[in-house]
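Only one structure is covered here, and it is reproduced in the block below.
Every protein chain but one is kept in place in this view of the complex.
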Amino acid sequence: MIDTIKRISGVNPRKCMKCGKCTASCPAFERMQFHPHQFVDMVENGRIHELMNSEGIDFCLSCFACVERCPRNVEPAKVIEAVRLAVVRQQGGAHLTPDEIPALLDDELPQQAITAAFRKYRK
Amino acid sequence: MQERLKQKATQLLENGTVDRILGWKAGEFFYDLTPAVFTTKEQIEKDFVFNVFAGANLSKYLIAESRKGGKVAAFIKPCDSYSFQQLLKEHRIWRDNVYVVGVQCDGMCDAAKLGDGVLSVKEEGENLIVDTLYGEKTVLKADAIADRCASCKSKKIVIFDELIGEQGEETENDRFGEIARLEAMSPEERFEFWRGELSRCIRCNACRNVCPACSCEKCVFDNANSGVRNKAAADSFEENMFHIIRAFHVTGRCTDCGECSRVCPQNIPLHLLNRKMIKDINELYGPYQAGADMDTKPPLTNFTVDDCEPSIVHERGGQ
Amino acid sequence: MQRVGVFVCWCGSNIAATVDVEKVAEVLAKEPGVVFSTNYQYMCSQAGQEMIQESIAKYNLTGVVICSCSPRMHENTFRKTCEKAGLNPYMVEIANIREQCSWIHKDKETATEKAVILGRAAIAKVHLNAPLTSGTSPVKKRALVIGGGIAGIQTALDIADAGFDVDIVEKEPTIGGKMTQIDKTFPTLDCAACILTPKMVDAAQNEKIHIYSYSEVSSVKGFVGNFKVTIKKKARYVDETKCTGCGLCTEKCPQKKVPNAFNLGLDNRRAIYIPFAQAVPKVATIDADYCTMLKSGKCGVCSKVCTAGAIDYTQKDAFIEQEYGAIVVATGFNPIKLDQYDEFAYSQSPDVVTSLEFERLMNAAGPTGGTLLRPSDGQHPHTIVFVQCVGSRCDDSKGKPYCSKICCMYTAKHAMLCREKYPDTDVYVFYIDVRTPGKNFDEFYRRAVEEYGVHYVKGMVGKVVPENGKLKVQASDLIGNQQLHIDADMVVLAAAIEPDKSARPLATMLTASMDTNDFFTEAHPKLRPVESPTAGIFLSGACQGPKDIPETVAQASAAAAKVIGLLNKDHLVCNPCTAQPDELMCNGCSSCEKVCPYGAITYVDKEFRGPNRTTLLRRVAQVNPAVCQGCGACTVACPSGAMDLKGFSNKQIMAEVDAICR
Amino acid sequence: MPVNEEFKPTIVAFCCNWCSYAGADLSGTNRLQYPANVKIIRIPCSCRLNPMFVLRAFQRGADGVILCGCHPGDCHYTTGNYYARRRMTLLFSMLDFLGIERERTRVEWVSAAEGAKFAATMNDFSATIHKLGPNRRLEDLRCRKD
Partner (left out) sequence: MTYSYFPGCTLKTKGKDLDIWGRASAEALGFTLEELPDWQCCGAVYPMAKDEIATRLSSVRALMAAGEKGQDLVTLCSACHHVIKRVNNDLRTDETIRDKVARYLKLETPYAGETNVRHYLEVLRDKIGFDVLKEKVVNPLTGRKIGAYYGCMLLRPASEMGFDDPENPTILEDFIRAIGAEPVIYARRNECCGGYCTIKDKGFATKQVDAIMENARNCGAEELITACPLCLYNLKENATDGLPVAYFTELLAEALGVKEAAK
């Protein structure tokens, strides 16, 4: 499983020096049970199922603040995305179904929000 | 022209300017004029020859002649003058002992272009009157001109004490055309070309012996300590090594006089290797003509901080 | 044919683990000329060296091949060993089967095979070796120190103390360097100026020391014992010999808006200035970029007020040539530019400062007179956030890969001083690790936490948002697993330090090597830490790597000791591997002379015997072995192959080629 | 031509004593692997490399020859590598002109601090030579008349 995450993300979690700048930069901190530096650490230590079952993994905004500011070029966002994909690629792992969509829409909501949500939350 | 040269030679001897004259005399055949030293008027009258076959570059002989004591006069054609000055630059010739008579030249002829059975040749203006086994014929001089003269780089006599004929200028020429054609080939084609040419080498050393740049006191191929000594090719690989090493040794010093190819009994176009190096130097390090002056630093003992990297050979492909 | 002995070293398991040393010794024993071949655990040990010496005597060896670590490591050791046994030291060749074999290969068979080939090459070479004797060259008894910071000053004082002349070249108008800008020093908290300025005065007053301030090295030629250096004395438009340092001009100059570099631009100075009160030499300098007289020819106030008549608007850069036996590099460091890290809003708010700027804000001689005030509004800050490792310990694409070493300690110092002077401030320090290896260092840091109540937070700041006069700091607290949001008044960034920009061109002039970060490389990281691999070049202070003051001073004195050791000698033993022409083959063409970087080649006209009892006068090359450094450029330039290099002759190298390719 | 299943190229690396030989040592110190068929010959400076040595190596069966020296500007002898750079450029050009695969010759500048670059260079060069196969053209230029 560690290898799957490493392969999907292309990230070597061992580059991390545990400075926590990713977590310091994360706008979605409050909504996530585990934070970017923990993702990197837990992937390194094989605690991937915990991550997959944790709250708020779909809250990462992919804003790349952690990627930009990481002094070691670890790219935590890619690790989080890989964990999320590990979830949605499972049967029934999708986070969003087409039935749920109409209730979420309003007149102004741009297409890209829906497209993005679909891309992010289901396969 | 021959008469003017003879006259000048006699005059220089008689008025005591020099003790010896370096010129040409007839060889075994009509077309192989040979460098020769004359010390008396009589010798000159009898043997001195100058015609369209006086291709031999006399400058190299001055290395030895200039050291023999006394003064020697030499007839130097434009292309010879570059070799002469290059040797001066390398401190090889003792300038004080040489009196240089510059001789303008319209290009030398290649006997092979006159056809078979030639017995003798006479110059008549733009024509050559060729006497053959099969009778007399007239050939346009321009049609028999040697390849190296057809792409003559310069009519300028870069150094002289006295001039016979007009001073000339550097000429427009396409002497690098043949190189460009080879460069445009694929490496495989070039390889086949050179294999075809170099496999004919018999290691007679004629090229080395005639080359004005090959004037070392002791040639590396004769030197046990050089690690590449071989008198004759023990291993035919060494023939090619010989040509590569020789070409590299004269790189930046070769004036492109073309003597190497002229004397090659196997007609290997050896000058192409030297010319390729000249073309590279011009393109990579700026125009340079060996022997053109006394001051410009030779390209291989010079550099600029921004020189191209050797990988340029990869990058620019075959060119 | 030589009688060769082969000695294969195991280097413990370093070689023996991947190379079958016994087999190597066995196979090499069959090489031509090898009369003895053996292997041993540690050839460089006393016992190993004795074994070599005994074998030389016993087997009457004329050549020795040692298969061991890199010749850069122990070539000299083994040469000395053999010399003691009566063998010429240059009859020794090393086959590098550790760095270039056992350490890079895993498969024992492959590594063994390669070791044998490397051994063969060395044997082939040693057969062609000839005994060489070293010449000597004189030593110029004068040292040059480049950089007049604490490192350069200490080195110069120590060298002068031993009785040698020493020149300091400093690019700024005053010596003193970074330490002059520092307020207090850790871990003792004594005043930096109080310990530095007496040393600056000592240097100025020492008869053996000459200070070239506002000067740079513009060219270096020569070699150890015999450097020829050109020093460029930049025009300061003030005659140093006349200026009394009264400072009147610096008060009267009408150009008041010049950013004061000494205070890192936190305040302004005049166009004519003395950097600070204790400057050495205490001489004014005109800043040509701002002086209206120099720019437009109108003004001349300083000249009018100067009673000593020291102002000279026509002064030009002057060049001084001097010879030295040794050169010490003490070019120091600078904090990096922080443009790349603007998540900390350094370029967006004046209240975000670097630690060095913070030093100036705390310093009694600084822009605020020693009272800590915010640059934006001059208010006293109540919450201060320190951020560690800004630009240090980064991936290469993001900053400096190394630890800047001094930041943990000076930040602890800053935090402690803040709390001591202003107990009403809240001080946070965000750290990745706190690194305090040093005498009384960790105790110092613990005091900051325990006695002074500094909040040390393991975590990093992610974003600083200047808003309404506050700096909103968003950070992580990894131990508390929370994101912190602090409204700070000031943020202090511990910027990484990097070598001074002048170091790279200087290294090129000195042909001294540098690492990828532009720190000078030492000859050996453990055993020769103050010497450059280039003979006669020594390293002092932070130009070699990040250092604090005590370490810098220790290294400065160590470098001085090495210089004194060198200058004490009247002659240096030269490298005997020099070029040598075969006069019989020399054409006298001057090709070699043109490429010699040392001017070691000259020409003479010499008589040679010719055929038939004649004599021939020929021009031939001569090499001065005391000047030749043995690069070999001439050997390749020589068309006839008359020039060869002793120790690396054509035949020797070709023998190695043959051995490898066969 | 018999197919040489396991072609182990012979590669000669000439390294200057001050930068590249030290760089090679550093790659050893850092245990960075590169193929064993790379054999290093120490020369004082890249400018000591006589083109004859390169030819000699090919003559004796080398499949690739590489010269490593200090970066331009950093030569221990100030200017040596500048001369080496011109000499090798022209030599390589001449070999290329003769139709020899230009990939068989290379110059790389490797400083004493670039252990990783040294290993990477050797790996890359070795892989290149491996792809080219044995040095046949220079051998064929021997044009044995048998």
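Some notes on this structure:
To keep things simple, chains are lettered A, B, C and D as they appear, and every chain counts its residues starting from 1.
Here is the rule we go by: a contact is a pair of C-beta atoms (placed from the backbone, for glycine too) under 8 Å apart; a residue touches a chain by one contact, two chains touch by 3 or more.
Predicted model only: the values in this text are computed from it and were never measured.
Though it is not drawn, the left-out chain touches A, C in the full complex. Residue C:Val465 is the one among C:Leu248, C:Ile320, C:Leu373 or C:Val465 that touches the chain missing from this view. For subunit A, the residues touching the chain absent from view are 7-10, 27-28, 30-31, 58-59, 61-65, 67-68, 75, 77-78, 81-82, 85, 104, 106, 108-117, 119-120. What subunit C contributes to its contact with the hidden chain is residues 339, 341-343, 345, 347-348, 397, 463-468.
Rule of thumb we're sticking to: only the chains that are shown with their structure count from here on.
Chain pairs B-C and B-D differ in how many C-beta pairs they share in contact, with the greater number at B-D. Mean C-alpha position of subunit B lies 35 Å from that of subunit D. Centroid to centroid, with C-alpha atoms defining each point, subunit A and subunit C lie 46 Å apart. Between subunit A and subunit B the centroid-to-centroid distance comes to 77 Å (mean Cα coordinates, whole Å).
Counting partner chains per residue, subunit A has no residue touching two or more of them.
Counting only residues that touch two or more partner chains, subunit D has 51-52, 56, 73, 79, 83, 87.
Partner subunit C is touched in their complex by these residues of subunit B: 67, 90-92, 213, 215-220, 223, 225-227, 249-250, 253, 297-298, 300-302. Across the complex, subunit A meets subunit C through its residues 15, 17-26, 29-30, 35, 37, 65, 69-73. Interface of subunit C with subunit B (complex): residues 582, 584-591, 594-595, 603, 616-619, 637, 639-642, 644, 649-651, 654.
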